[in-house]
Structure formats: structure tokens, C-alpha cells
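All protein chains but one are shown in place.
Letters are used for the chains, namely A, B and C, taken in the order the chains are written, and counting of residues starts over at 1 for each.
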Amino acid sequence: MSDKKIIRIGLVGYGFMGRTHSNAYNRLENFFPELKYRPVLKAVCARNKERLQAFADQWGYESIETDWRKLIARDDIDAIDICTPNNMHAEIAIAAAKAGKMVLCEKPLARTVAEAQPMVDAVEKAGVKNTVWYNYRRVPAVTLAKQLIDAGKLGKIFHYRANFLQDWTISPELPQGGEGTWRLDNEAAGSGVTGDLLAHCIDTAMWLNGGIKDVSAVTETFIKERMHTGTGEVQKVDIDDACIFHCHFDNGSLGVFESTRYARGHKAAKTFEINGEHASIKWDLHDLNRLEYFDHRDESITRGWRSIHVTDGDQPYMDKWWVPGLSVGYEHTFVHQAADFFKSLEDDSVCSPTFKEAQETQKVCEAVLESAKERRWKDTDVNWQK
Amino acid sequence: MSDKKIIRIGLVGYGFMGRTHSNAYNRLENFFPELKYRPVLKAVCARNKERLQAFADQWGYESIETDWRKLIARDDIDAIDICTPNNMHAEIAIAAAKAGKMVLCEKPLARTVAEAQPMVDAVEKAGVKNTVWYNYRRVPAVTLAKQLIDAGKLGKIFHYRANFLQDWTISPELPQGGEGTWRLDNEAAGSGVTGDLLAHCIDTAMWLNGGIKDVSAVTETFIKERMHTGTGEVQKVDIDDACIFHCHFDNGSLGVFESTRYARGHKAAKTFEINGEHASIKWDLHDLNRLEYFDHRDESITRGWRSIHVTDGDQPYMDKWWVPGLSVGYEHTFVHQAADFFKSLEDDSVCSPTFKEAQETQKVCEAVLESAKERRWKDTDVNWQK
Amino acid sequence: MSDKKIIRIGLVGYGFMGRTHSNAYNRLENFFPELKYRPVLKAVCARNKERLQAFADQWGYESIETDWRKLIARDDIDAIDICTPNNMHAEIAIAAAKAGKMVLCEKPLARTVAEAQPMVDAVEKAGVKNTVWYNYRRVPAVTLAKQLIDAGKLGKIFHYRANFLQDWTISPELPQGGEGTWRLDNEAAGSGVTGDLLAHCIDTAMWLNGGIKDVSAVTETFIKERMHTGTGEVQKVDIDDACIFHCHFDNGSLGVFESTRYARGHKAAKTFEINGEHASIKWDLHDLNRLEYFDHRDESITRGWRSIHVTDGDQPYMDKWWVPGLSVGYEHTFVHQAADFFKSLEDDSVCSPTFKEAQETQKVCEAVLESAKERRWKDTDVNWQK
Partner (left out) sequence: MSDKKIIRIGLVGYGFMGRTHSNAYNRLENFFPELKYRPVLKAVCARNKERLQAFADQWGYESIETDWRKLIARDDIDAIDICTPNNMHAEIAIAAAKAGKMVLCEKPLARTVAEAQPMVDAVEKAGVKNTVWYNYRRVPAVTLAKQLIDAGKLGKIFHYRANFLQDWTISPELPQGGEGTWRLDNEAAGSGVTGDLLAHCIDTAMWLNGGIKDVSAVTETFIKERMHTGTGEVQKVDIDDACIFHCHFDNGSLGVFESTRYARGHKAAKTFEINGEHASIKWDLHDLNRLEYFDHRDESITRGWRSIHVTDGDQPYMDKWWVPGLSVGYEHTFVHQAADFFKSLEDDSVCSPTFKEAQETQKVCEAVLESAKERRWKDTDVNWQK
């Protein structure tokens, strides 16, 4: 333990994502003891001092800061982890990179491609380690899907379809802006479901199936006006409540994506399905330990979708946890990404997705929003190395 | 069409099973045109003349009889199909066999082993074709299970478990006796769930996994008294509302069976699962086109239960129906048994289960009921040729 | 039976659909005995005389014709049922209507809206009963969905999504044209998955959720050339192998549809899901007896998707068949439509979808194909009376 190298974390923001990241750091020593680097929770930063101290106590942060600039200025911080609303990502990340800190940023990287550009430039110029928390890549079943695809099990890909369906904003009484609902406020969030939910789907999709070339999208805002918690007034809702698009991937396959917060019965239905020449794969976040797999090469009379319970030691990350049949949950995805980040320090490799890769996802999001607005196909200009 | 040999059917009873059998005969020409024998619905027999005539018209019977003895005496009848309550099976079957008629009998064969004995003797002495309508063997998915087991896919068998759960008798207002509820009247039915539901499970089990050697059972009658539609009086309920037993099979595997009409949420949950050294199989009547199959020989990282949609042309009976993906239903099981019966006439083979085989099932049922009564293990004396 | 009015059927085409329709007619007397009209299978028409006679024998047609014009000219035919490839629908239907025959036509009505127009005109001018076999409306679970929606259970609708996924044309060895594969020949079929599969989804969707206003589509042809069984030569494939579109419904909801024959693991995955303010519904043809239903008004701690096994007597059509828990299959949908058609004769009502309604579905198909070709949104000009 004593000979591990220490990375001193400074966390900005203590909301939902602040909790998932803090938990990830706290689990590493127990479940990834072989790592040569380990995090120390040095400081957490937010504006409300009282609640911040409670958060620090709960999660074990040694100190607090109420000004993120001060946090970045501290010598005893090695890495800045950004868990603020989206509109603050850029400023903080750029300052952190300039100060030579590693930067871990919640997704989406930024509200726009343009906003992301100086972020990418800053980390590349500073040569600092960086990663964006597209955590769903590290669900063991999703990582297994990646392995199967890369091993060529599916053959040529024909179709990719993905959803992220929720139902928590159906009530017109829900306000926009403020702590629980800044995701409904376009100024803070940059977009609605496109940046919040589809960004996840797009990151997973490009990781599994390569670059998205062009898109044709439609968006909808079902509730046109909501009370704004900032102004206290009923204001126009500017975010997209729902978004659907189809697309071409670089590999010639067709994609279709849908996201909404108006799908009754779906709490967090992040799903994907990919159909190849030889085999197909399906996954649903609600049952995240399961991967559905169909292999046409199975003997015809016993061919069927296999429901794989991804909890065995030879499946991704699962040698770290329990024994076959015993599930992991949502939070483990962050632990896995944190572990991979620290592992990347050992051999000076990259912890994907980097800012650069996350900007490519941003390009798709932006093309989607523009396509919907202009009612026409848009090229994405994505440059994805598969 | 004209050169087919005709088998003239005389049906006794026009209840639920009268409908399923009549439908089976009527479908043969359309779906099994290659058969060299074909049924003609010559006569149907029951006591209520008016309703009988309506049934005959609906299903295409040429004539009616109100006395089954007269039906059997007719020269223009080749086969007697028995769809009466269980207490009438023996008398009719024996008379039919003596008259040289083929006999097709609804399950269970009889109320007791002793009652079944002269039935078996009669058909064997007369040398007439006979079969008992344990229709669930002919669900395509169940027949496929049989093929997989016989091909050795499962290896040595360790476990067999089967249920038949229903929930239609929970109300104490339901009477016993009479048309819809004779199954609750011990005099007419011979037993409760054991003869009605478990008999199906036992027939399927021995067909798939061989003879059952000994049993240890418990039964329960949850509603102790019900109005009897015959006497109009509240009488003791003598049937078993629920029955559970475990057992040893001849092949050394353990079995466990449960049946009840008090399992809320289950309309007709006839299920089985069989665990072998190499592979396992599961099935549920509610989703009868699906067979669940797990093969341990699959590559470990993609191993999982396969949900096989048994609707392809290379799967049992399915070349007769539609195209892959298009389901068949409950009634098709009777069509398949009827087709197999007529096919057995072509080459003078046996249409399993015969009376003799059905009596073996009866032995298990009887041992189960006795075991429950005496609270001890009972040998079944089953002699099953697998 | 004797006082029923007889409708003498003349069937054109004896392929897969010829079988499903013939079976539907043959089942009516057994399962819908209360109908006042009944079909008589008078004649079946096709070119190959030998196979035609075998078909007639198998299904009980009294006579055969090798020229459909002669069939239509016969005085002893009341209704023409069209089961030919799509390119022959129009000519036959128009001639039949002119001859004063009722017309039942397989879907899609025609290859194009323009081709459909004189068909609609013909039946309307002649005032003859007409219907198009969009059979999936009559799956009991789908009809139940319609009832729930019409009863207002879902409230305002936000989303509609539908798929029809298959995997039978992935092999490049498969030819185009000819008996089993005319659906790959654009000349015969008019389009690929759009007319064959999406037409079903669109009919169901508009029936459940009202008119589709505009569409934005993409299509793909994965295998560019196939041997043509007619010419014996390798020719360009003109059909759409896959098609995806999103759309606006008249009621303000968003729709997304996808169809392909390149989705490994899906034999006939016709699915739909509809999300309303209060409740949601899902259905899949593979498990056609089940309807998934989520009602937000359920108590929160026990709220979840309900898997309804639609086999009870109080659910659509199910009083005609067996008892709760016992499934029906694919073919029953045609029996139901035939029954509804004959019922419509009793009170001179309409058996939906009529030619007129089916032409509206055609409009969506055409807008979809044009949108894909032109890479832009297209209005459908659908006029749907919900």
C-alpha cells in the first residue's frame, strides 16, 4: 500500500455525479488493489459551504473549496474532476489543463462542438491526461459486446439501433432550472435529451461500430413552457424533450437512435442492438448484467437468443467482484472507468474516451440538433479511429 | 383425395375436449394431406339432444346418438373417441374394444389403476388401435425437447422438475359437479389436480426421462366444502386442490412435481425443466412456441440460456404450418396427435401413448395419492420402456 | 346451418397467402357458428394446373380455373380473393369489382398510390364489399391494444415505435424473382421491406394512433446484385432491403419505424410500442398472445410492466377459442378477419381496412420511398379518420 503513487483529486460539483465519482475512487483500493496509483480525495468544491462540508465528511474529502479557481490553483491537487452542469465544463477544464492538472470531465464534454474545441486544445497542449465519464462503456456486458465485435463474431454489420428512454418529465408541473432540474434548462444543459442521453448512446455506438457519417433527425418539445426556478417565471422551454435520428455509419451500416423523457414505463432504458452477418447482440441498462446474443452459426434446431448473465470471472471486470451469478450494479461502471484511468497512468496510455474522442460524439450531437432544426440530412464530419 | 381410406369417427361427449378433438380431425386434410387415411365425422353422442344437434352442425358430424351403446353398435363407425368425464371412460372404452372399434380416449385413462386394467386388457385382447390424448407431447417445442434428449445432448440427467399451476378454483363460491365443474367432483373425476393436471406432467416426464420408481407426496384441499350442483347441497370436497411430490426416476435422477388450482397469476402454467450433465431444457405452456435451452459446451463467455422460437421447418411438425417466426397454438397439439394416429394406421405402428402406457402414468398418479394419504414413500411399480 | 346465406369464393393464387385465407374460410363454421353468412370454396385459380388441382383437393375447392378472367366471369362466384404477387392486384381487383364481385385483396393493396387509385374507384363505383388482409390488426392482443387506446387508458400519446425485422435474405446466394423469392423482385413486389413489412406496421400504427402526416426516411440495399430466376442472369437488386423512417402523427406524437431482412435473430419481429401520458403498450409478433402494459396510475411501489396473456374470454375474439392460458397462433388472425368480413355482410357495415383505407397506408409507403430517394422530408397527404 505504502509504495503506491498518489493522485490527489479535486472534485468540482457534489451532485449526483459527484457521488458516483467519489464512490468510484473510494472503491479502488478494495477491488483493484493491484493498481500502482491510487486516488486521495483531497478537496471538493462547490458554492454552498454547509452542504459541501457534509458531502466532504460523507465521502472522505480532506478539505473544501468554494471557488473552483482556488481549487485549481492549489499545489496539492493533481487531478480535477468536473461534475458541474454542462455550461461550466469548458472554463474549468481549460483552466485545469493550463494549470497542468489531469482532467476528468463528466459527459457531455460541452454544450457545442465549438465550446469543446478549446478544451481539446488545452489538454493536448498541456499534455495532461484526460478522460470523459461515458461510464456505460464499462458495464461488463457492454465491454463484452465490444470484445465479441472486435473478435469478428458478428461479421459485417448491417444495423445498429439504440434507445435511451425515460419518463420523468411528463408532468407539466416540473420546473426548469435549479438543482434537480437544470437538465431542463437549455442555458445550463446545452440541449435536452440529445446531450444528456443520446450522447451516451452515440459514444457507445461509435465505440462499438465506428464513426457516424451523416444524420437525419427530428426533435420535439412536448411541454412548451415551464416555470423557471431561477427567474420564478413561466418561460419557454428550449430543450429537446425527445429526439430521433437515423444515420449511416462509416462501415456502411444503418443506425437509428431515439431518446425521450416521455416514454411511460421506462426509467432508464438505455438499450442497443447490433445486427451482423453472423450474429447479433442486444443490451438493456435495466438488466445490465445480461447480454443477449444470437449466433446464426449455432445448430439450426437449437438456435436462439442467448441470455448471457455476465458475472463470470472470464468476463470483463468480473474477476474483481464476486462469483458467477452474483450481479453488479450501476455504480460499478464508474469504478471500472476510474480503475482504467489509473491503469493508464502506469503505462502512460490513454483512458478512452479522451476529450478528443468525446468531441467527436459532440459533433454527432450537434449535427443531430441542426438536422432536426433544418429538417435535412447533415454530415457530421466525425473522424473516428476504430 | 378419393383413394384415401376412410375412418369413421364416433365421438362421445361434446364438451371442451369434444371441441379440441373435432377440430383436430377437421384440420387433417388441410395440413396433413399426405396421410393415406382420413377421418369422417360420422356421429357424435351425448344426452342433451338439442345441444348435441347444434354441436353436430357446428363441427360437421353427420348424425347424432343419445346412447353411447347404440353408437358403438353401429356398423358405420370405425373408431370411438371418448371425451366424457373420467368416470365413464372405462365402460365405454371396454365396450368399444369388444365391438372391434379403435379407441381414442381422453386423459386420464381412468380414475384408478384397477379401473384402467380391464381397459388395457380389452384393447389388447381385441387387438384394436388405441391412444390416449396426452396432447402436450405434440407441442413442437416439447417434441423437440424429446429429440434433443434422445440425441444425447443433455448427457446424464440429474434433475427433472415440472409444474402445472392454475388459479381458477380459488373462489369458495364455485360449485362442484355439473358441466363446467365436474373436475371438482371426486366421483366424476377420480381425483383433483393429480388426475387432471399432474397426469399430463407425469406422461411428459416419463416420455422424456423414463420411468418413475417411487414417490413421496403431499396433497391439500384448501376449500373443504362446496355446493354440489347435483344434489344442490353443500358437501365435503373430496378432490385434491393441490399436490406436490418428489420422486426417483429409473435413471437415477430426482424429480419434483407440483400442481395446484390456487396459484394466482397462472392460468395454465404447465412447465418442465430438465438438467443434464451437458445441457438443460425448460418449457412453459404459456409461451408454447419457445424452448429454453442451455448448452454448457458453448464457449464460456457467450454461454447462456437460448430462447428457441420453435417455428422453423426443420423443427417438429412445423413444416406443416407457416414460416419461421409464425406461431402455432394450443389446438395444434391435438391435430398433431390425430395426424400421428392416422399415420400409425398406414404402417400398423403404435400411436403413443397407448392405453398400456397411459396405465403406467395412472400408476404414478395412484402412488402419489396413496403416498399423500399415508404420509410415506410409495413404489409405483411402473414398467416404462424408454 | 341450412338457413345460412352462402358466399361463393373464388381464390386467385395458391401460395402462402392462398393457404392462410383458405384456412380462414374453413375454420369459420367451427369457431364462428353464429355467422349468418358462410363461405363456400367454389374455385381456385392459378396457372400450374397440376399443382392447382392438388391445392384444390387439399383445401376443398370445388373447381379450378387457370385464367383469372374466366374465374371472374363465372356466375357462381360471389367474391374474389386475391393472393397473387403485388403486380397483379390492380388488374384483377378492378375486373372483379366491375363484374360486381366482392373483393378481398392481400396487402399491400398495390405497388403505388397511382396503381391503387383505380382499384379504390372501381370498388366504390361498383359498390362492392371490399377489404385488405392487414391481418395483424386481428391478433387478440393487438385488438386489445386498440380497445385500451380508444378507452383513453393511455391519455395523450407522445411516442409510437414499430419494427418489422427479419433475417432471411442475408445470403447473397438467394435469387430474386420466382416463387419463393418474388418479394425480392421489384417488378413483382413494387418495393422491398417497405411494401412487404412496413405496410403492416403502418396499417397497425394508423389504426391505433391515427394518420401519419410527414416522413423522413432512409433505405438501403445491402446486396446489390442477385441472380434473377426469370432471366437466369445476375441483375441489379432494385428493392429496399432495409428502411427506417421517423414521422409526425396527426395527434402530435412522434413515430419511428424500421424494417429489414438483415437482422440476425429475428424471424418475424413485428413489434410496436406506444407511450402515452398515463400508460404504455408493447407487443411482439413472436409472442403474439402477450401484451405488455404499463400503467402509471398503479401504486408506485408495485408499478411495473404487466405481461398480459391475452387468452381470456373477455379479451377480443378469445371467447371463440379455448380457455384461459391456452394460446392461439398466427393463422387465427386471418380467421378473425374472415369472420369480421362475413359479419359486415349481416349489417351492411364495413370490414376495415377497406381499399380506401389501404390506399392511405400506400400513401405513407410511397412518401417513405420518395423521402429516402430524395433525402428529404415528405408530406404523406394521408387523410385518416380515426
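The definition used in the following text is that a contact is a pair of C-beta atoms (placed from the backbone, for glycine too) under 8 Å apart; a residue touches a chain by one contact, two chains touch by 3 or more.
Model, not experiment: these values are computed from the prediction.
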{"item": "Hidden partner chain, touching residue among A:His309, A:His336, A:Lys363 or A:Lys378", "value": "A:His309"}
{"item": "Residue in contact with the excluded chain [from A:Asn26, A:Asn87, A:Gln117 or A:Thr229]", "value": "A:Asn26"}
{"item": "Listed residues B:Leu71, B:Ala279, B:Ala338 or B:Cys351, member touching the removed chain", "value": "B:Ala279"}
{"item": "Touching residues (missing chain, whole complex) on chain A", "value": "1, 16, 20, 22-23, 26, 29-30, 33, 54, 57-60, 166, 168, 266-269, 285-290, 309, 311-312, 321-332"}
{"item": "Absent-chain interface as seen on chain C, which is shown", "value": "144, 147-148, 153, 291, 293, 295, 298, 300-309, 312, 314-315"}
{"item": "Positions on chain B where the hidden chain makes contact", "value": "158-159, 161, 165, 167, 170, 216, 218, 220, 222, 242, 244-246, 248, 254, 256, 258, 260, 262-266, 275-280, 294, 296, 305, 375-377"}
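Following the convention adopted for this analysis, only the chains that are shown with their structure count from here on.
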{"item": "Chain whose averaged C-alpha position falls nearest the assembly-wide average", "value": "C"}
{"item": "Residue-number overlap at the chain A/chain C interface, same or different (half cut)", "value": "same"}
{"item": "Most widely separated chain from chain B, with each centre as the mean of CA atoms", "value": "A"}
{"item": "Between chain C and chain B, distance of the C-alpha-averaged centres to the nearest whole Å", "value": "36"}
{"item": "Where chain A and chain C are represented by their mean Cα positions, the distance between them in whole Å", "value": "42"}
{"item": "Per-residue multi-chain contacts in chain C, two or more chains", "value": "266"}
